[in-house]
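Removed: one protein chain of the complex. Kept in place: all other protein chains.
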Amino acid sequence: MSLPAYLPILFLLVLSTLFAVASIWVSSKLGPRKWTVAKLQPYESGIVPEEGVAENERFPVKFYLVAMLFIIFDIETVFLYPWAVAYEELALFGLIEMGVFVGLLVAVYVYVWKRGGLEWAE
Amino acid sequence: MADTYLQVIFWAFFALMAIAGIRVVTTRNVIHAALYLVATLLGAASMYVLLYAEFVAWVQVLVYVGAVVVLMLFGLMLTRAPIGSANFDNNQRLVGAVCAGLLFAVTSFIMVGAFEGQEIDFTGTEGTKVQSIGEAIFSIYVLPFEIVSVLLLAALVGAVVISRRDEGRVDS
Partner (left out) sequence: MGAIADFLGGPDVVIAIVKVVVAFAALLVATLLTIWFERKVIADMQARIGPNRWGPFGVLQTVADGIKLFFKEDVRPRYADRWTYGLAPVMAAVPSFLAFAVIPFGDHVTVGGERVDFIVSDLNIGVLFFLAAGSIGVYGVVLAGWASGSKYPLLGGIRSSAQLISYEIALGLSLVPIVLVTNSLSTVDIVAAQAGSVGNVDLFDGTFLQGVSELFEVIPNWYIWSQWPAFLLFMIAGIAETNRAPFDLPEAETELIAGFHTEYSGIRFALFFLGEYIHVVVISAMAVTLFFGGWNGPIVDEFLPWIWPVGWFLVKTIAFVYLFIWLRATLPRLRYDRLMWLGWKRLIPASLLWIMVTAVVNVNPEGVDEQTLRSIRLAVFGALFLLVLFVVAKGDPRLKQVVTPERPRSRRAQKQGVKSGSS
């Protein structure tokens, strides 16, 4: 019963997407449209936006590190789920296996922590 | 009757994947390319669902759509954030096409060689259960599984070294 179970998911996806797109469309037909230069300017609390400033801005590389850490822990989570489902069968052997796996990741985690990879306030 | 519906759904997702895949390489905006990649990956997930591999499908969404492409978006925004539509094009298209073609040929060759002539009977199947995946990983493929953790370790250490190199101070 795997595929019929996905039928409602597909319907829900279609229905909610249609709803979102349709409400934007209906609103664009119902509302007025008198665009002016001031209206279309980026909102910066009344200060006139400067051109070209944003292009030189760069984000701290930390955000990249967070995303990298995220992938690694995400993969770990993905391994934890089948392990948890099969845990009753695996018992002690499974515990040791996962202990080694998590242990290695904790070692990395401690390394990142010590290197200051988790610090935000500089 | 249900078979016809499945065919329709399969070809619809196939068309989505194909168009999005082509757009990934033809669009001039890198952020758009990443978004088309998301559409391609979601299409791949739907293919897994149609092949009764729902665990793999949702792992695909969770890891590739939810994490890998987000990392790519971060990477793009960190370097050329506000521009996005910058001209990233260069004259290495031919090399790229040749590489992609070779990769496709090799993987297809391996896949066909490994599974040629095999047919999977989907009538009345329950699909692969998560429990059997778990038992397989943690009993047959123990060693690869533990090696994965070493791989993750290497990736993370690399990320830290690269991102923290120019900070000047090692420990705080």
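Miscellaneous remarks
Letters A and B mark the chains in the order given here, with residues in each chain numbered from 1 onward.
Keep this in mind: a residue touches a chain if its C-beta (ideal position, glycine included) is under 8 Å from a C-beta of that chain, and two chains touch if they have at least 3 such contacts.
Treat the numbers as computed from the prediction; the structure is a model and nothing was measured.
Which of B:Met77, B:Ile137 or B:Ala159 touches the hidden chain is settled by the complete complex: it is B:Met77.
On the side of chain B, the interface with the absent chain consists of residues 1-2, 5, 29, 31-32, 35, 38, 54-55, 58-59, 61-62, 65-67, 70, 73-74, 77, 81-82, 84-85, 127, 129-131, using the contact rule stated above. Residues of chain A in touch with the missing chain: 2, 4-9, 11-13, 15-17, 19-21, 23-24, 26-28, 30-35, 37, 39-45, 49, 53-54, 57, 59, 63, 66-67, 69-70, 73-74, 77, 80-81, 84-88, 91-92, 94-95, 98-99, 102, 106, 109, 113, 118-121.
In this text, only the chains that are shown with their structure count from here on.
Distance from the chain A centre to the chain B centre is 16 Å, each centre being the mean of its Cα atoms. Those residues of chain B whose C-beta lies close enough to touch chain A in the complex are 6, 9, 49-50, 52, 54-55, 59, 62-63, 66-68, 70-71, 74-75, 77-79, 81-83, 125-127, 130-135, 137-139, 142, 145-146, 148-150, 152-153, 155-157, 159-160, 163-164, 167, 169-172. Those residues of chain A lying in contact with chain B across their complex are 1-3, 6, 10, 54-55, 57-59, 61-65, 67-72, 74-79, 81-87, 89-90, 93-94, 97-98, 100-101, 104-105, 107-108, 111-112, 114-117, 119.
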